[in-house]
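Data first, discussion second: the structure below is written as structure tokens.
The other protein chains are all here in position, but one chain of the complex has been omitted.
The block that comes next holds subunit A.
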Amino acid sequence: MGIWWRSGSGGGGKWVYIWPMWVTMILHVLAILIFTRGFLLTRTELPYYSNCSDISESPCFSYTTPSSSSPNHSQSGTNSSDRACWTKPIVNRLVIIVLDALRFDFVAPSTFFKEPKPWMDHLQVLQKMASTNGSSARIFKAIADPPTTSLQRLKGLTTGGLPTFIDVGNSFGAPAILVQNGKRVVMMGDDTWMQLFPQHFEKSYPYPSFNVKDLHTVDNGCIDHLLPSLYEGDWDVLISHFLGVDHAGHIFGVDSTPMIEKLKQYNLILEKVIKALESQSGPGGLHENTFLVVMGDHGQTLNGDHGGGSAEEVETSMFAMTFKKPPSSIPSELDSSSCGLDLDGKNLCVSSIQQLDFAVTMSALLGIPFPLGSIGRVNPELYALGSGSWNLEGSQIENDQKQSELEKWMENYVNVLCVNSWQVKRYIDIYSASSVVGFSNEDLLHISSIYAQAEENWSNSTKILLLDRNRGNSTLMPVLKRQVDAYLNFIATVAELARSKWTEFDLRMMGIGISIMLISFIFQIIAIKWVDKQYSISVPSPGDSAIFSGSMFTYFVVAMRACSFLSNSYILEEGKVANFLLATTGVVKLRYSIMKGKMLLEGVMFLFLSTFCRFAIEVGLSKQSATSAFMKEFTSGILNIVSGLPLWMYITEVVPMLIMILLAYLLYKATARSSIEGLWKCVILGSILSYMLIAVHWASESNVLGLALPFEGFGRNYIPRIIYVVTLGQLFLLAFGQLFSGENPVDWNKSLVTKTVAMVSAWSSTAILLSGKQGPMVALASTIGAYCILRLDNIEEDAKNKTGGSLRISPFPVMQWSLLAVCLFFSTGHWCAFDGLRYGAAFIGFDEFILVRQAILLTIDTFGFSIIIPTFGLPFLALYRYFSCRDNRGKNLLFMQLSQAYTMYGLITASTVTFTIICVTIQRRHLMVWGLFAPKFVFDAVGLILTDIFICLASLYYFG
């Protein structure tokens, strides 16, 4: 026994039992923090946006021509175009047609690829335009930044920024700036736009995008509104987002008939659009100065997947066309195009563009301020396409004037780039001043020096040259070219730096995080073994082979569950996997109870419980997967039929209340039976009161029962608040009792039971209330589950009748406890994604939003049944075992078991989280990393830290 033993029996010696838990918590927090720093890319979205007047701060020429507004631009709401702004508006109207998941080879002619494939050359109208119209239409290869998911890409396209996992703050994208500058935007198609920019559209025709199986609804909606809109003058920017190709890819793959049909359909529509625009592009026509862009937001693999960073996914295409004559050419240094022959043997050039550049280029063409967060550059080729109307008024072009025309274009372009560089520099300055995770000082210095150089060149030579036009023109062109190079170099450096900071993982940090996690893992195992050794000294426990095989099976199940996180499919179906394992342990236990010939009822009950969990999880999953439209229709169909019946209404309203009353009764019986008294009794009575209040609350909310309660309207918010106050009071009382009840109880065992019941019941009322009508069912299920686990765990003890029964905590029930907790998480309608949070729960009892309060309520709702209650209820496992052995070793033995149970529980949770972390490290370039792995990681990490915190709190509370 030794020193350790003696110190344990001394007063205040609870740290002897609980220090491993605290060490584990510190290690876990450290590991998660370090890993998160390396893994989660965060960037703060700044709450500022660009204004027209900001240009006065820049060294560049601003554009001020109040008289230059063209006749068809002088519609209502263009007052802003009369004041000075960043660049000269060149394009009046913009038509953006987004074809979701448009691969590059859908648009580019098959002659550009090694061999023609069946899905190529279907958008022939684009190829024809690009080859015959020469420089007024062009095909681009647009390169997106991963993650290549629609939401992130649309954000990138409109803000010109790089995507990150967590964007803190709101995004002020191009639509917001457009609105501020009096442009009217019309949107049709994918409703993702509405999520991003809810109130920025003058008119919008959103269609639901979640149903992947539906190839036509969104497209038909677009078609219905697109062509008529082209004959109307009440918009400046039109966005039409088609989803058919994306959906066809998801379901049938790229090489399929539906895909080819979709492409052919698009070809027809685009033909009509171009014809409509062309017919009105004459002088004075609606589309005299209109720019057409047909683009994809991202590509897709041959299977139709996208999200990752493979070439097929990031390479999408863009087709841009102006209906005016553009300048004949741009300087060859700025031309990135590669030319080849198309199917008809005509020359066709394809250029390349970064998607990042789209937002600024369009802003420059429209003459609006560039988005503040953009780090793109104004793409010369795309800008040149649009800038066809540049200074061509009336003058016939002769050969020697061509040179000067090019020069004029360059002059303008240099100024645009000057504004562009100034804006990028300003963004970097503001960002590093206001953000915690900024750039390093060396990087900032490097950027500044490049910018200063370019700037100096501009102020000292170029600007003077431009101002003083009368001097000889011969020197102008090389100077301009040098200046353009300097600016482009600066913007490219910034973009490169931003990519490395915002989209690359810090592998060293991640490695350190994983190592600490593994160290804590080993530490926990050692801690368990260490307590085991203390047992073998204190209690000579018979080496039971059943226990041994039980723990082998436990290791197997835990390892299986942990390893399942290495695959995205199992993460997606995590609830089902957990339930599968829970039911398996149920079957194994049932077999064991058959072997012993008793507690069959508990065994069967546990299996039925897991069946119940399974159906609850499935209902939850059906809410999650937007793709399982069938399931949705199926269940809602049934619900529709059934909900018409008044009987069903009564059942759904009354059953939760009845269960609530049953729970209150059970709790009452428990108190009455075990003669709990004093403070603890107060706490438990408080819970019973809360239960009744919850039932009353629901009764007052229901419109079926028609109970005209005297305090109707009063109850809606006040009853929940009373329950929260009662819970707080209970917790306060418990903490108080813990601090000031100095006397040592005679019966540690009984005192621990009382404490556990009081604590669990105190938390339960809030958890039930927040879970809504399913709460009582879940509470009842967890009670039954816990009861079965405890009973089945004690088959052995009862059989041996208090003699040599193993006092060691077997890992098997602890694992069942943990699996049950995981199942409860999923059966309460949660899943590991941010849309899996039940935001409604945060507003039970409150109408207004206060961050901390609502966050606490949301946490209790999310983790109440899966972390808080199981952690505080865990002493039952140690207790139940302990009942069989009452001797003088009492307290020490009990606490040792409790400590071991908690360490095991922590270990099981940690093992799954460790594997999740390893998995996200391995799969960090996986296409679903932001969609699936990262949210899973966040949930697991939060869950682990919360588990640790609650284990530590419980250790303070229980080891009195």
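The definition used in the following text is that a residue touches a chain if its C-beta (ideal position, glycine included) is under 8 Å from a C-beta of that chain, and two chains touch if they have at least 3 such contacts; residues count from 1.
Everything below uses one rule, namely that contacts and distances are computed from a predicted model.
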| item | value |
| --- | --- |
| Chain left out of the displayed complex - its UniProt protein name, from "phosphoglycerate mutase (2,3-diphosphoglycerate-dependent)", "Dynein light chain roadblock", "Large ribosomal subunit protein mL49" or "Phosphatidylinositol-glycan biosynthesis class F protein" | "Phosphatidylinositol-glycan biosynthesis class F protein" |
| Touch criterion as defined above, residue of A:Asn568, A:Ser687, A:Gln730 or A:Asn892 at the omitted chain | A:Asn568 |
| Options A:Leu343, A:Leu406, A:Ile525 or A:Val587, residue touching the unrepresented chain | A:Val587 |
| Touch with the omitted chain, as defined above, among A:Met318, A:Val577, A:Ile844 or A:Ile951 | A:Val577 |
| Hidden-chain contact residue, picked from the options A:Arg614, A:His697, A:Lys755 or A:His830 | A:Arg614 |
| On subunit A, residues whose C-beta touches the chain left out of the figure | 545, 567-570, 572-573, 576-577, 579-580, 583-584, 586-587, 591-592, 594-595, 597, 607-608, 610-611, 614-615, 634 |
